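A single protein chain has been removed from this complex, and every other one stays in its place.
Here the chain labels run A and B in written order, and each chain numbers its own residues starting at 1.
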Amino acid sequence: MPGIIGYGAYIPRNRIKVEEIAKVWGADAPSYKKGLLLEEKSVPSPDQDTITMSVEASKSALKRAGINPRDIGAVYIGSESHPYAVKPSGTVLAEALDATPDVHTADLEFACKAGTEGMFIALSLVQAGAIKYGLAVGADTSQGAPGDALEYSAAAGAAAFIFGKDRIVAEVLETYSYATDTPDFWRREYQYYPQHGGRFTGDPAYFKHVTGAARGLLAKARMKPSDFQYVIFHQPNGKFPLRVGEMLGFERKQIEPGWLVPKLGNTYSGSSPLGLTATLDIAKPDQLIMLVSYGSGAGSDGFVFRVTDRIDEVRDLAPRTRELLDRNKVYLEYGAYAKYRRKIRKAS
Amino acid sequence: MPTPSRYWREIPQRYRLEAEKCKGCGLILFPPRLVCPACGKREFEKTKLAESGALFTYTVIRVAPEGFEDQTPYAVGIAEMDDGVHLTAQVVDVDFARLKVGLRVKVEFRKMHEDGEAGVIHYGYKFVPE
Partner (left out) sequence: MRDVAIIGVGMTKWGELWEKPLRSIFVESALLAIQDAGVDKIDSMVVGCMSSGLFIGQEHLASLLSDYLGRNPVPSTRVESACSSGGLALRQGFIEVASGMSDVVLVGGVEKMTDVTGCEATYALGTAADQEYEGYHGLTFPALYAMMAVAHMHRYGTTRDQLSMVAVKNHDNGSKNPLAQFPSKVTVEMVNQSVMVADPLRILDCSPITDGAAAVVLCPADMVKKMKKPMVRITGSGQASDTISLSSRKDITWLESTHLAALKALAMAGRKIQDINLFEVHDCFTIAEIMVTEALGLAERGRGGKAVEEGLTLLQGKYPVNASGGLKAKGHPVGATGVAQAVEVVKQLRDEAGERQVKGAKRGLTQNMGGTGGSALVHIFEAD
């Protein structure tokens, strides 16, 4: 099967702490931190959006892939914060990478799983022989409604993957998708912030679909949790991926390398994809990685990867995920954060 | 704010730093032109600018022109790129105290401005510290 031939991550440098948000809304910071297993989240600068982060993550992926961008046959950005309602993000990315005009582009959405569906489509086109290389990006700069629980976690980041049949870094051994119509989290057109069903987002939504996809994937691949070195689940908060891992029979040490959320927040369509880039940064040849994303509405995409020898050659051709996460951080006060995230009503 | 056609026309430069090299004297022109200002020749070959360089001047803008009001204060500078070309851009993701002649910078893709809430979004290059 084809696989990932290059991968890249991008995380903005700004952060805001749970305490800073809690202070403004009169909430109890320690209980949020404990309940969510979350300390701080990334915040995009006003000049960053899903497109800009996708470009930078994709450039890193290209550096690792070492291919001519003109050979990319498809470009997909999956996000729930595309800058335009109508005008593709993918065309800006394709132009910036010099992949135009012989390229298929589509913008994808499915809450937090829009990134992995792009990966599934790009992989499938390569597998079918329709294109030589395909690029899929999961990126978001999502908004959390002020004072809502999701404000503590809604963060920004991007992860990009190029798929191909040669120069493989992580071969795809199996895929599986699981979806039902479950309205746990949504945003109507013209609404600025999303809404959600509170505790309904747990068992009937996240846990049902992640475990459904994980079990389906394991059955299809005829594998068990202990076969894997690493597993990455969608990370809406620190607790859910640890709990679902436990439910499925995974150990914490398999989850931790890709568990970025406590210091990053939930990067939505970038969430499990960034967990994957962080894992690839440290994985060794022949190790198996499982990825299960989750998108509200609801559905999960699952992948089984086997790392190849080539990982050691390409890993350091672009910044590592944890480096982007830990280095050069700047902490914002709520006022600056609100200004950057356009939560302040201005004169028209 | 540039109109859609004015913006679109410069995309190869703004997104990809596409430049041209004079076949007569080797001068790299960014943006490309019809006539080489150094030797007057009119034949060029395509090239791309280097993506890293060092600032040889900079300032921090505190009073903005129309369209940039929400961005103040923001730093701008001119860098000599590693291929000798001089490039003007904003300098972001940097504490102003770190700005100095000689600061190494590299190019990053960023949003430049928006034509209001309903207009086209303009993208381009900015400098970040290397």
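Keep in mind that, in the parts below, a contact is a pair of C-beta atoms (placed from the backbone, for glycine too) under 8 Å apart; a residue touches a chain by one contact, two chains touch by 3 or more.
These numbers were taken from a predicted model, which means no experiment stands behind them.
Visitor: One chain isn't displayed here. Which of the visible ones does it touch?
Guide: Computed over the complete complex, the missing chain touches B.
Visitor: Which residue among B:46, B:86 or B:104 touches the omitted chain?
Guide: B:86
Visitor: Provide the residue numbers of chain B that touch the chain removed from this figure.
Guide: Its contact residues with the unshown chain are 2, 6, 10, 14, 31, 37, 56-69, 71, 74, 76-78, 86-90, 96, 101, 112-113, 122, 124, 126.
To be clear about the criterion, only the chains that are shown with their structure count from here on.
Visitor: Taking each chain's centre as its mean C-alpha position, how far apart are chain A and chain B in Å?
Guide: Chain centres of chain A and chain B, defined by C-alpha means, are spaced 30 Å apart.
Visitor: So in the complex, the part of chain A that touches chain B is made up of which residues?
Guide: Its residues touching chain B are 13, 45-49, 51-52, 55-56, 59, 83-84, 92, 95-96, 98, 328, 330, 339.
Visitor: What residues on chain B touch chain A, complex-wise?
Guide: Contact set of chain B toward chain A: 11, 15-16, 70-71, 92-93, 95, 108-112, 121, 123, 126.
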